[in-house]
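Complex shown without one protein chain; remaining protein chains in place.
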Amino acid sequence: MFYREVGEFKTSYPHDSGSFSIRLDKYGYYFILFIAFVVIPLMINDYWASAVLVPFLVWAIASLGLNILTGHCGQISLGTGGFMAVGAYSCYKLMTSFPDLNVIFCIILSGLITAGVGILFGIPSLRIKGFYLAVATLASQFFLVWLFNRFPWFYNYSASGQISTPERSVFGILVTGPNVDPWAQYMICLLFAFGLAWGCRNLTRGSLGRKWMATRDMDIAAEIIGVNLLHAKLSAFAISSFYIGIAGALFFSVYLGAVEATEAFGINQSFLVLFMIIIGGLGSILGSFIGAAFMVLFPVLLKNILVGWWEWDAAIATHLEFISVGILIIVFLIFEPHGLAQLWRLLKQKLRLWPYPH
Amino acid sequence: MVKENKSENALLIVNNIEVIYNRVILVLKGVSLSLPKRGVVALLGGNGAGKTTTLKAISNLLRSERGEVTKGTITYQGDLVQDLTPAELVRRGVIQVMEGRHCFEHLTIEENLLTGAFTRKEKNSDIKSDLEKVYEYFPKLKERRKSQAGYTSGGEQQMCAIGRALMSKPETILLDEPSMGLAPQLVEEIFEIVKDLNQKEKVSFLLAEQNTNMALKYSNYGYILESGRIVMDGPSKDLRENPDIKEFYLGMSEAGRKSFRHTRSYRRRKRWLG
Amino acid sequence: MQTLLFALEVSINGFMTGILYALVALGFVLIFKASGVFNYAQGVMVLFAALTLVGLQQGIVPFEHLINNLLGTSIHGFGWNMPTLLALLLTLLSMLLLAWLVERLILKHLVNQNPVILFMATIGLAYFLEGFGDLMWGADVKKLDIGIPVGISDTVEQATHEWFGYGFFIDRLDITASIVAALLVIGLTIFSQFSKTGRALRAVADDHQAALSVGISLRRIWVIVWSIAGLVALIAGIFWGTKSGVQFSLSLVALKALPVLMLGGLTSIPGAIVGGLLIGVGEKLFDFMIGSMIGGATENWFAYVVALVFLLFRPQGLFGEKIIERV
Amino acid sequence: LPWLSYRTGPYSAGGIPTADGFVDYFTLLNERDGGIGGELVKIIECETGYNTQKGVECYEATKGEGSLVYVPLSTGITYQLIPKVSVDQIPLQTMGYGRTSAKDGSIFEWVFNFPANYWDGASVAIKHVLDENGGDISGKKIALVYHNSAYGKEPIKTLEKLSEKHGYELTLIPVDHPGLEQKSQWLEIRRGQMDYVLMWGWGIMNSVAIQEAANIRFPMENFIGIWWSGSENDVIPAAERAHNYKSLTFHGVGTDFPLYDDLKTYLHDKGIGSGDGTSIGTVLYNTGIYNAAILAGAIRKAQEIHGVSDITPAMMRDGLENLVVTDEIMASWGLPGFAPPFEVSCENHGGDGLAMVKQWDAQAKEWNLITELISSDKEVINPLIMEDSTQYAAENNITPRC
Partner (left out) sequence: MEQVELANKNDIVMDIVNVTLRFGGVKALSHVSFNIKRGEIRAIIGPNGAGKSSMLNVINGFYTPQEGEIWFEGKRRPRLKPHQIAYQRIARTFQNIALFEGMTVLDNMMTGRMIYMKSGLLSQLAWWGKAEREETENRLVVEKIIDFLEIQAIRKTPVGVLPYGLQKRVELGRALAAEPLLLLLDEPMAGMNNEEKEDMCRFILDVNEELGTTIALIEHDMGVVMDLADRVVVIDHGEKIADGQPDEVRNDQNVIDAYLGVSH
């Protein structure tokens, strides 16, 4: 038995509802944090930062956000790209209008602004459900992107409609702009990702989280029990958009540095995030991270193998990438519809019973 | 051997099956039973004993719930049927009435009933006359024939599910908790229908029931299932006389029927097996 | 008066475009109605059908790039021009094969799963087909010509010129498409509303398990609807392909079909057509009348916003089945 | 030499021939001449699918491999890379796309966008219209149909300025990606009775636009596309109806150049050409060839300046900055008269902004050049460039170099 919970006794309720009720989990978790906060910043280089780790963290934040809305509250949304755009453009406007404002605040404020927009577009969810809602959220996707593209005020009347991030630093360390060190870029995303994941964990184990899940599982019963559906759904939209807004702000200011609404926040991004949470596991925080890692890393990996090692034609490799991502999605769903996180849980359950099969 | 004798005229034989859900949860741990031709067999047991699972194993609906039969065999009329699709089984005359009123919500009651005849290739007029027969059994359904099933009451849905199964002209019906949620009068009617079909149309029944009293009254053989194992079986008459059954399943003590109001202390059930 | 005529012309054109949208939307409706699956891959199926048709017609060797790359050969086409009819037939066959494979390899394993999961699976399928189609037939633009007349219809122009003193420009392709779409919708409506299989389709959409239990073979039903959806995709592919050439972007027509779908209701075949018409006419008129005032390019979002607002009043779309809420 | 190609995605149709041309040219140099100055050129093709994020990934992945110069092939990716390359000190060359104000080499030290940019393009198109109308187009109605993105919006400012100067009426008509449906836009053009239509399109939008133009019987000779809206892909779906459609170009058309004979003998006859050979001589293939030829020229220049054959990105930059392309040099590349001569300098990274107009002959299925080189209206464009680059310099604290 490598993995066990026997022999561990909880003496209080707070302890029992703690994040990691099994000791082994806790140590594994500390170990990962150690790697993430100490080891990686020491070893990181430009390629790893901007091709792998930073996008991974940014997408993980976006997945956390969407997971709150879709995984916990059960409202499928395809407006993620649009909300990320709100985050990015708010961040840009804040950074350029208030050059002295610390960029951390800019990012958080962008999250709040996005939350507001999220509430606005969440209102229809009170009446519209399921796939109808999913398609309806596309309205926000298209409308928001159009808006940012249309009104030059949003991009400070720049000739091309692109926005690009000015250089800003936190505690004297540059975090945005082209001269930023990879570790700083990584660290700021990591801090946000960690803080937000922790907040997400807290929210979802508390009463708000239960409200969302109740709404997801059976909204009528939830209402009869005393859940105000209006409040539950709108709060899910708000908080989810807050996360996604922050992801958008980081995406723009830290990761890419220059974006254009139509290209960077198109509908593909909305789908990408949806993939992440479904592959990772709906309603699971771990799943958001696994899903993001998978969707970011897999194409890079495949490309490096096919083009880098086997020297295949780049175009063929990309086609194969599409094919294999498609196949993998299907295989995962067939094998475990509840995502990679559930697979992990089942594995733990097996280990718990090990060496007995049942 | 008793078993062998039974299998002579047995229609359906379940031999020592094991069922696992999600590749980890072992639910049935070796269940064997047999349903004779024209028999009415009751499958009794507490909640979670595995009655539904057994029925689903027979009708092959398990796979769609991520469950599988990992051991043992199921034969119907001498053929192994484990690998048939549910549709093929229906064509062979085995149909299940699922627990919990699975009606097609958006279809009207009448359309629901008609889907029951999906596998039949007969003329429309035959099907029409069967439809009338079902309406005769359940006049309430006729009243509501044009309503969407999703909006009908619990009991009406239950009737609809049973009626739908009858529409396929089955030889064997696997009935899962038919009496659940039905008014007493109707419960009796349902069992009368069972008896009727059994005697007049030679339909065999495998009944999973909680209403032990009724089930034992209308069946000729019974199995008691506890935690995935058959713990007792015998002709219904005998089971009705068994003191344990009387106490735990029929709520009767030596002194006759006990009032629910007076079961003061919690009695832990005495288990037959571990 | 002039404006009115213009508006009328725009509406008629919108009407025709709407029908083209509806052709794509129909594929979605069919599959949703029959299995509760929201088939995201419908758009890519349109592309795939069109690609296959062109590929066969022009005698492109499947996977030629891959083969050349791996084996170092340089194969470039069979060098034939397949008769259109044969190519159509073979494409249809391959769509049927696709339906069969989808059932075999994907749906079969996902019986009784949450609709979201099935939806995701179709997204996986979309990814796969996208890569596969391009790998098989090449990613360059191909011209699709199966002899459908294109260009402005002179007859219409002359006729309207005589009546109004102003000639309407209407594409002959659109006229053909409208006729085909109308026939298709009539046929499909009859099939789904009045046949036994049609009823079974609706049953499957409601409850997989119960459908299984009454002996409906889910797998057969699925193959049937996916085949029909494949046929619809082929037809849509022909028209859209003729209109704009066959290449990757063709799969994006799906995005135009979604609001149509919502407006008409996910489960209604006539709804797809009515929705298509409303959206087609609406977005064209809006862009034409108001769009230029607020900066144009409103078509992408207008349809969605209209559908959204509409759904607020009727959450199941125009003709969709009411969502049953009971405890 | 990294090459950020896009042979997949919505714009693959344009990306494939360009990539083929580019790759073929260098393969030819390697095969025929044994590389440049004795150094074999290695092309690292990296697939972006026209997607910015993948572009960044490609950049980061390849910059460690001794990349001399980046050719991002996408305006979006260019914007992404401009700040990065100046930090990493690798030149970026964007031919006929990207950030126009990068022409100001004093501020954009590492970016080169010769021989012409979008603003030049806009101006050349208007000049062509002027020429056709005997120099007076006041009161004419000109519409700009553009891809609703950074790329498509580039010419707007120039066109607005020019309309002040020439007195024409400009109507802006955006088309959203992907542009499968443009009925209302074209009916609007019909209603507005536009005299000329300019188009900044890309991908499927081009071919749909040309078909729709034909549908409203818009006179094709009054329809002028930018160089990215003028490939065979765009006109072929409309067949004969695209006859007389015009588009700008800054390089020659067809295969009537000595280089193509070499391409045939050294590559395609040996079966080592990229692609299936059908794209040779198409507009975008030529673009690829031209782009490659210029880079090869710059490499030679760099080798010449620094006297080494194995050059670094910084040397490459010098090569680019001192690049002089004359007609003789073009001829020595096997491309006589293929493109205008130009000279790069510290102030001017953008060439002279010369372009020609070509017209589609649907019967012969070929493009014909119909004008001489037209030069853009520097009076209008240069101040605009100054304005934009100074703003950029201010935002990023850059002091002009020269």
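In this document, chain identifiers A, B, C and D correspond to the written order of the chains, with residue numbering beginning at 1 in each.
The working rule: a contact is a pair of C-beta atoms (placed from the backbone, for glycine too) under 8 Å apart; a residue touches a chain by one contact, two chains touch by 3 or more.
These figures come from a predicted structure and were not determined experimentally.
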Practice problem: Mind giving the shown chains that are in contact with the missing chain? | Solution: A, B, C
Exercise. Just name the one of B:121, B:200 or B:261 that touches the chain not displayed here.
Key: B:261
Quiz item: So which bits of chain C touch the chain we can't see?
Solution: 327
Quiz item: For chain B, which residues touch the unseen chain?
Solution: 21, 25, 44-49, 99-101, 140, 144, 147, 151-156, 158-159, 177, 180-188, 210-213, 248-251, 257, 259-261, 263-264, 266-267, 269
Practice problem: Would you write out the residues of chain A that touch the absent chain, in ascending order? | Solution: 12-14, 17, 199, 202-203, 205-208, 210-211, 213-214, 216-218, 220-229, 235, 283
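Simple rule for what comes next: only the chains that are shown with their structure count from here on.
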Exercise. Any chance you could check whether A-C or A-D wins on number of contacting C-beta pairs?
Key: A-C
Self-check item: Most widely separated chain from chain A, with each centre as the mean of CA atoms
Solution: B
Quiz item: What is the distance, in whole Å, between the centres of chain A and chain D, each centre taken as the mean of its C-alpha atoms?
Solution: 37
Quiz prompt | chain A-chain B separation of Cα centroids, rounded to whole Å | solution = 48
Exercise. Could you put a whole-Å number on the gap between the CA centroids of chain B and chain D?
Key: 75
Exercise. Please list all residues of chain B that touch 2 or more other chains.
Key: none
Practice problem: Can you tell me which residues of chain A touch two or more of the remaining chains? | Solution: 146, 149, 313, 315, 318-319, 322
Quiz item: What part of chain A is in contact with chain D in the complex they form?
Solution: 46-47, 50-51, 55, 146, 149, 159-162, 164, 166-167, 177-179, 256-260, 262-264, 266, 300, 303-304, 307, 313-315, 317-319, 322
Quiz prompt | Touching residues on chain D, where the partner in the complex is chain C | solution = 7-10, 12-13, 16-17, 148, 172-176, 178-181, 183-185, 187-188, 190-191, 203-204, 207-208, 211, 214-217, 233, 236-237, 239, 241, 271, 276-278
Quiz item: Can you list the residues on chain D that touch chain A in the complex?
Solution: 5, 7-8, 12, 16, 45-47, 49, 51-53, 56-57, 60-61, 63-64, 75-76, 79-80, 82-84, 86-87, 99-101, 148-151, 153-154, 157, 176-177, 388, 395-396
